[in-house]
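First the structure, in the form of structure tokens, and then the observations on it.
Excluded from the complex is one protein chain; the other protein chains are retained at their positions.
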Amino acid sequence: MKQLKVGIIGAGRIGSLHAKSICYNVPTAKVVGITDVFAENAKKVAAELGIEKVYADYKEMLADPEVEAVLVCSSTDTHADIAIEAAKAGKHIFCEKPVDLTPSKVEAVIAAVKEAGVKLQVGFNRRFDHNFANIRSMVNDGKIGDVHIVKITSRDPEPPSAQYAAVSGGMFIDMTIHDFDMACFMAGSEVTEVYANATCLVDPAIGQAGDVDTAIISLKFANGAIGVIDNSRRAAYGYDQRVEVFGSKGAAMASNDTPTNVVYMGADGVVADKPLYFFLERYMQSFRDEMLQFIDAVLEDKPVPATGVDGLNAILIALAAKKSVAEGRPVLISEIK
Amino acid sequence: MKQLKVGIIGAGRIGSLHAKSICYNVPTAKVVGITDVFAENAKKVAAELGIEKVYADYKEMLADPEVEAVLVCSSTDTHADIAIEAAKAGKHIFCEKPVDLTPSKVEAVIAAVKEAGVKLQVGFNRRFDHNFANIRSMVNDGKIGDVHIVKITSRDPEPPSAQYAAVSGGMFIDMTIHDFDMACFMAGSEVTEVYANATCLVDPAIGQAGDVDTAIISLKFANGAIGVIDNSRRAAYGYDQRVEVFGSKGAAMASNDTPTNVVYMGADGVVADKPLYFFLERYMQSFRDEMLQFIDAVLEDKPVPATGVDGLNAILIALAAKKSVAEGRPVLISEIK
Amino acid sequence: MKQLKVGIIGAGRIGSLHAKSICYNVPTAKVVGITDVFAENAKKVAAELGIEKVYADYKEMLADPEVEAVLVCSSTDTHADIAIEAAKAGKHIFCEKPVDLTPSKVEAVIAAVKEAGVKLQVGFNRRFDHNFANIRSMVNDGKIGDVHIVKITSRDPEPPSAQYAAVSGGMFIDMTIHDFDMACFMAGSEVTEVYANATCLVDPAIGQAGDVDTAIISLKFANGAIGVIDNSRRAAYGYDQRVEVFGSKGAAMASNDTPTNVVYMGADGVVADKPLYFFLERYMQSFRDEMLQFIDAVLEDKPVPATGVDGLNAILIALAAKKSVAEGRPVLISEIK
Partner (left out) sequence: MKQLKVGIIGAGRIGSLHAKSICYNVPTAKVVGITDVFAENAKKVAAELGIEKVYADYKEMLADPEVEAVLVCSSTDTHADIAIEAAKAGKHIFCEKPVDLTPSKVEAVIAAVKEAGVKLQVGFNRRFDHNFANIRSMVNDGKIGDVHIVKITSRDPEPPSAQYAAVSGGMFIDMTIHDFDMACFMAGSEVTEVYANATCLVDPAIGQAGDVDTAIISLKFANGAIGVIDNSRRAAYGYDQRVEVFGSKGAAMASNDTPTNVVYMGADGVVADKPLYFFLERYMQSFRDEMLQFIDAVLEDKPVPATGVDGLNAILIALAAKKSVAEGRPVLISEIK
């Protein structure tokens, strides 16, 4: 069996998740080494999973001829530079989202990848979620007909600290970015205009830090469809992740996944489970499946299912949404480019 | 038992519906007479339901001292004038929506009613729907906490003729007006700003007639909440009427009513009923209950549950939505007043 | 419009329900008179609904040539005798269930009706329930294929007093009788054998009175299908009424009706409505529809949808179930006849 040799850059939450996922569930790949700016993190993951090499830094990994592909799971501000270096070193790249907050840097990554002739897949794992992938199939199969309306509900169980929100680039960039990609994925088209109706209702500290925590974002797509995303940083009942696509022939709706489907009927009502707690629980299957498809795309030289351009588009929409809030008007994507 | 004596102006679909509803289900009221610009219509309904008087016109009804309250179910363009005359004649008024397309005329009705000291209830029947009224109770009881987001899905099973859409004032005025009222009802607050992302995807003839048939309307409320309505003139699966209110303590969601709750499991899938066909089926209970409450408000001198101001607010939002589409920008309600 | 003139015998809960139902919702019938062993009850209902005649007793009603059909809503022990007299008087008969606890008396009613050439419909209202009627249609239309298994869940919200259970003939006769009829209705076949696994778990007083309050009743049908009914006199969450029919092509399942379809999602879980409280709420639509069909069967000389033989079959199954509990073995219906 052919096995892709991968190195993982970053041994934090998402890096170790991918490491475990490959070790336990992806027989077509092997993690040959790992690195982290905090060496202890890399060593711990390596010990736990039996990974042979712990590199001093990512440059050492890129210099290792055994490594065929890298997973860029470091902090967001380093994604683009590392990805460009990795491309130059001839490594295939799986890069966590967002690729970068600056469109021109994302474009530089895309260019470097193109020049080097390597694969680049961006970590839009939700495309691989069993529910959402199923709706997308219905769209592709024509069951929905022409897409008229895409609706996404995306609410987190707990807000981040106000500091995080300030550093991350804000809600549209650290949270809604997934929804922006999902909207394009479902509509089968690019966004052309954004109007963000956003406010701070969950935590005043977030507002003081200059960000929003509650939003309704209205979208126009190039193919004529329209869309809406609603976000909250805190849903009392947990992680709320729903998608609906409505078109000329019908509609498809995905509701939340739950730990069980047991219903309890008692004197106080009929009670069902709350949604799975947060993204690690909710999207575990999609994290595994995006990795399987990345490995497969490299080994079999197939197109990757989430490209650098997809990553660029999502960041453009996020920046348009920020501008829309700041200026209180709809913003064209062409204004951002 | 006290019985309110009512007269019905207009024997069309909605007038005869209210006539039947009172005759069969409202023991506290009696329909003493009916009138219609097409006398035959009035005679037919009177014969069927055993209504004693058929008036030559509404002026004759207003002159009848036996009549204590009138139901204004005539064509939209006559609502305001008739309501003002009815107020001057000292009759209590139930007026179908919209009261009028011109805000100043609605204000004139409100003023006339105030001066005459009579009751005015506007026909926002959906406030009385079992599902939506239940969500509103949860909002009032504090189960939702502070309201953050109101979401309304409202899609018709079939588009009207393009001619109708042109005459009616357009989708926002003949269809979304209910949703605008529902949004305020659920948020417990007035709308301050509207951005309508609207297009024509269902029937090109509607677009040629200058109207839209598909829309996502983003709202801001005076209390800080935000909201969104999505509309389509045609859902392949029928009449889609859903409401969701999300707040600091949780969320409540109403799904569609269906003819049965039977689920069929066969080789091709698990199949459930489509929604009840259209508004007559879906909202029959609410049409009856709004009438019960109107009768009760008059007999017991209680506040009406849907006022002239509610009627005015809904038309202001509809006009703002039209302006928003025309100008491609968010529109303040204060710009319309 | 043709209008059937009916008289109502018994002005208790079920008699007044039918009286209201006809007055408000059945334009093809007119209640011309009512009677009750407690004259006050009859007078009260007559006054409330504007019924003209209050008869001293049912014999007076049967002697009134204006009366074309009677509704036998008196106490169970009088059903058969009154029905026989009504048949001899040439009146069509709607008889509440059970017709009688003694099969030979039910047979006597059937014979009297046949001889008189009048219609007899037995009050198995649940056949007309929107959900169950829909499943039956699927059976008839061949969507289920050959019926293999019929499953009925039937649980009351509160047990009756132990005294009532003793007088009524016991749970199988006052409660399960509906389920026995439903089982035959769904299987499209008669029951041939019964095994009742029954016990007293809800209220010891019921057991001391010689009855059961919890049961699983296993059935064999003449057409080869098998079935099961589970009963409880008390479900903490209310009135539980579900039916499932499974066959060679698939299965259909009816769940409980609820006051609303609102779902509340909060920190403690996802909560939906409990079932409609009890039979008056749950089966109001079916009480009305059985009456519409009875009136129609008489006026249009059509077959009635629930016959005297259906009434006889249900009582035979109930008696077999009692014998099965007493003797701890399966009992053939042929043993009871």
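When the chains are written out, they are named A, B and C in that same order, and each has its own residue count from 1.
Here is the rule we go by: a contact is a pair of C-beta atoms (placed from the backbone, for glycine too) under 8 Å apart; a residue touches a chain by one contact, two chains touch by 3 or more.
If you're wondering where the values come from, they're calculated on a predicted model, not measured in any experiment.
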Going by the contact rule already stated, which one of A:Asn134, A:Asn223 or A:Ser334 would touch the omitted chain in the full complex?
A:Asn134
Write down which of C:Cys23, C:Ala209 or C:Ile226 is the residue touching the left-out chain.
C:Ile226
Touching the hidden chain in the complete assembly: which of A:Val167, A:Ala205 or A:Met265 does that?
A:Met265
Contact partner of the left-out chain, one of B:Ala205, B:Ala236 or B:Met284:
B:Ala236
Hidden partner chain, touching residue among C:Ser218, C:Thr258 or C:Thr307:
C:Ser218
Name, in rising order, the residues on chain A that touch the hidden chain in the full complex.
24-25, 130-131, 134-135, 138, 143, 249-257, 259-267
The missing chain sits against chain C at residues 145-146, 148-149, 151, 153, 155, 195, 197-199, 201-202, 214-216, 218-220, 224-228, 230, 232, 234-237, 240, 246, 248-251, 328-330
Across the whole complex, the chain not displayed is touched by chain B residues 235-237, 240, 265-274
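In this section, only the chains that are shown with their structure count from here on.
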Interchain centroid distance [CA atoms averaged], chain B/chain C, Å
40
For chain A, which residues are shared contacts with two or more other chains?
235-237, 240
